[in-house]
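Here the complex is missing a single protein chain, while all its other protein chains stay put.
Moving on to chain A:
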Amino acid sequence: MKHPPEGIDQGRRALLGVAVGVTTAVVAPGLVLHAAALPSGASAGAQGTGPVTDSVRWGLLIDTSKCVEGCRACVDACDRENGLDLQTRPAGQSARAWADQKAVWVRKVKLADDLTGRVTNLPLMCQHCEHPPCVDVCPTGASFKRADGIVLVDRHTCIGCRYCMMACPYQARSFIHEVMHDQLSRVPRGKGCVESCNLCVSRRDHGAPSTACADACAEAGHHAIVFGDLKDPQSAISQALKGLPNRQLREDLALNTGVRYAGV
């Protein structure tokens, strides 16, 4: 038996129409802005802006024989590039505590050989391991390794447990102990999260050829830091690694680090 058709509820139609209109008005500008924010060469295949793949592995070679004592060019450049120079000491905190707690991505280390007394200088940062212990231990997966070998922290899923800092053999990670007032939009940082050297990942994603530390070292005339693709046999870093005896720090852990040192 057929039921007679019910009258169309015009009120409901009108409400749906308004809902669609409001949603479009709210979402559309965001989509337009997002599209506008993309670099002009964002089409597939444009240098540095396509999907991250494992066809490259970024790394650094540090020739300690060229690293000059007292020079902080790489550290200062890293601080500027990543907004670490914008850090401010919380009111009431001692200078000593601040030195222990502020974020440091690259540190300048001076070593003395216990037997010979030979002094070596080098910058120490995240070693971008192929098998990073920080990634293994992170409970939420916030610490992760990109296909191109860069080890990063996802600030949205980092819960601030600091287990990755316990696991890092290089003490390369920093915890943001204080409230952040200033930061660069390309390097999001936030209280309660862990961070470390990201091999200037924003430069990588926009196709820039080098890192801030390597550029600064070259500008200072030392050329102690070489950046490049470890998988490309023709890259400057691969050529330098072939010709220069070099090693990984904590080789015993078999982490296959992306950062190599000559002269240690």
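A few points about this structure:
Methods note: a contact is a pair of C-beta atoms (placed from the backbone, for glycine too) under 8 Å apart; a residue touches a chain by one contact, two chains touch by 3 or more; residues count from 1.
In this text, contacts and distances are computed from a predicted model.
Note on the omitted subunit: UniProt lists it as "Molybdopterin oxidoreductase", one of the names in "Phosphatidate phosphatase APP1 catalytic domain-containing protein", "Multiple sugar transport system permease protein", "Molybdopterin oxidoreductase" or "CoA protein activase". Contact with the omitted chain, checked across A:160, A:188 or A:221, is made by A:160. The omitted chain makes contact with just one of the residues A:80, A:108, A:186 or A:231: A:108. Residues of chain A in contact with the chain left out of this view: 72, 75, 90, 93, 96-104, 107-115, 119-120, 124, 133, 135-142, 156-163, 165-171, 173-179, 191-194, 249-250, 253, 264.
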